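The complex appears here without one of its protein chains, the remainder shown in place.
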Amino acid sequence: MIDKRFRRALDALHDVPDGATILVSGFGEAGNPTELIHALIEQGARDLTVVNNNAGNGEIGLALLLKEQRVRKIVCSFPRGSHSHVFDELYRAGRIELELVPQGTLAERIRAAGAGIPAFYTPTGVGTEIARGKETRSFGGRDYLLETALSADFALIKAERADRWGNLLYNKAARNFAPVMAAAAKVTIVQARHVLEPGDLDPETIVTPSIFVDRIVHVPDPVRESDHLAALDKARPA
Amino acid sequence: MIDKRFRRALDALHDVPDGATILVSGFGEAGNPTELIHALIEQGARDLTVVNNNAGNGEIGLALLLKEQRVRKIVCSFPRGSHSHVFDELYRAGRIELELVPQGTLAERIRAAGAGIPAFYTPTGVGTEIARGKETRSFGGRDYLLETALSADFALIKAERADRWGNLLYNKAARNFAPVMAAAAKVTIVQARHVLEPGDLDPETIVTPSIFVDRIVHVPDPVRESDHLAALDKARPA
Amino acid sequence: MTGWNREEIAARAALDIPDGAYVNLGIGQPERVADLMPAGREIILHSENGILGMGASPAPGETDMELINAGKKPVTLVPGGAFFHHADSFAMIRGGHIDVCILGAFEVTCSGDIANWSSGGNAAPAVGGAMDLVAGAREVRVIMSHQTASGRPKLVEALTLPATGLGVVKRIYTELAVLDPARGGFRLVELAPGVDLPMLERATGASILAG
Partner (left out) sequence: MTGWNREEIAARAALDIPDGAYVNLGIGQPERVADLMPAGREIILHSENGILGMGASPAPGETDMELINAGKKPVTLVPGGAFFHHADSFAMIRGGHIDVCILGAFEVTCSGDIANWSSGGNAAPAVGGAMDLVAGAREVRVIMSHQTASGRPKLVEALTLPATGLGVVKRIYTELAVLDPARGGFRLVELAPGVDLPMLERATGASILAG
């Protein structure tokens, strides 16, 4: 029988080693696997490379992982935010490495890793600082950059519904990077609001088929980052 | 107002020129836009390059287009079939050009065209005749072939449900190449069993978003290829 | 009152979008365009984070933080909208399927060069989807303030900041005017109320080509 469920997030993360590369789903507040990241903080792995579109908000989830100085390097497209003070301070102090990747190139590099494509050409970034050190090549009279697949040891993602096999559905714009990240990691760990049995999800509507998922943790009532940020703003000295 | 509906298939195909490259959805019998192909036969364009997984069955749809000698070249992964006699004869007589592409490379080349990726590397076909004339390059100690995007002037695809904007759902394994083909052509023409209004399809379940679709023809009761093949077998001299 | 306010600039940009267009809205000022769609047109808004058919801001108390725009602010979905993942979203952008994108900018040149991702200095750069958009959208337009807070022109002859893309911007909307990058200067399309040509010329770091 296939049962990918783990009772506790900490158990699902037991084998994350120091130095691991971890894909983390989410865009802004939507789709962040906050409970899995908090379990990762508890678990203790350090010297991590984290891939996420942003660099954390407030002092929760990814921002908290950064604050605990567990991240050596972050790969992202948009680290700036109204509540990105943890990253901002680490970056200014030179205590975290930043690999800035255009958002579409980031998504495509992750997708390529999951699809067995080691490298591809893209028009994005030609003639800019992003092109520095990258091969430029012309196809049909236009220049493109060579970009390589971005794979990882683990992916931590958030889903709306999962079945025991690992089929996944998402909620609205919380889908974002999760489907490509699920396919690109050696071990994909999901926190899902609802966990069901195989056959409960319509096979026409499944977004992430079970083949891409390794471990499932049921988190029925995940924290709302916006509540945390509102509380943070309120507590902030005027 | 956005209304991509055409009352007749022939009208939706009015501007297909001689020499056009056309992507045609379908795998075996599932997902073939047979009524659109029959309209293309009536429309008269010739000297076509057709991209499909197969090379037609019986004397219907793509096989009939071939029989009418309207196709100069076919790009496919698997032209052989129990009912591929039209293609077989043309091929043996040297009257049709064949570009044989491994199925995953075919899907990925079409996907790349729709995604603005001019070329990518793949492990498929390394060390085989398929690699002949292609650049081989090593990444991480493994060899890969460079493959280029496969775009087209038109895509003819079959869907189960469409709305007026062009959002599409498919039926089971009839989905196959249609979503990637819809994105890879300058003009994408869909035949759909059901045509609805925007908002009738659940936004979480839409497979092909409307941005990839240009023209919609309502074909409520498409021909069943298996009926045609059964009749053909029955009529065949013993 | 001289010039357009932020809402009027966004409404002016919205007015130029044809019926049936697929339009991406970037972060910042362009986000407002979603609330100012001209009546009688079906325009389909794309948001890089996986939304087609993005609608206006939600009514107070109806916000859903899993339905947000590129600027991470709550939005709505119109009937006919769809959700998809990030690789599919940027396939739409990079693949040339977006008719118009409207971006914010730090600087734009009369050659159509744009800088909007790095302000130099030691603050972290943030490129987001901007480089993909300028490389992939069929037409790139910009909504921006005409000058910096300290009064330096942002419409210039040559970029002083790192480029996002070169020769890509086709139209610019500011509080003072609508302008098109053109050979040797910015071609004036429309002046905002109360703005005259000398005023516009003083605020601009390149020639204004009128008429």
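The letters A, B and C name the chains in turn, as written, and every chain counts its residues from 1.
As a working rule, contacts are C-beta pairs under 8 Å (C-beta built on N, C-alpha and C of every residue); 3 or more make two chains touch, one makes a residue touch a chain.
Everything numeric in this text was worked out from a predicted model, so none of it was measured.
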item	value
Omitted chain - touching chains that are shown	A, B
Candidates B:Ile2, B:Ala107 or B:Val217 - the one touching the absent chain	B:Ala107
Omitted-chain contact residue, chosen from A:Met1, A:Ala93 or A:Ala235	A:Met1
Residues of chain A in contact with the chain not shown	1-2, 111, 113-117, 163-165, 167, 183, 197-199, 201, 203-204, 206, 209-212
On chain B, residues whose C-beta touches the chain left out of the figure	27-31, 53, 55, 77-81, 87-88, 91-92, 98, 100-108, 110-111, 122-130, 170-180, 207, 224-226
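In the analysis below, only the chains that are shown with their structure count from here on.
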item	value
Both-way neighbours, i.e. chains that touch chain C and touch chain B	A
Furthest chain, CA centroid comparison against chain A	B
Distance from the mean Cα position of chain B to that of chain A, given in whole angstrom	35
Touching two or more other chains - residue numbers and ranges from chain C	77, 83-84, 87, 90, 93-94, 135-136
Sites on chain B at which at least two other chains make contact	115-117, 204
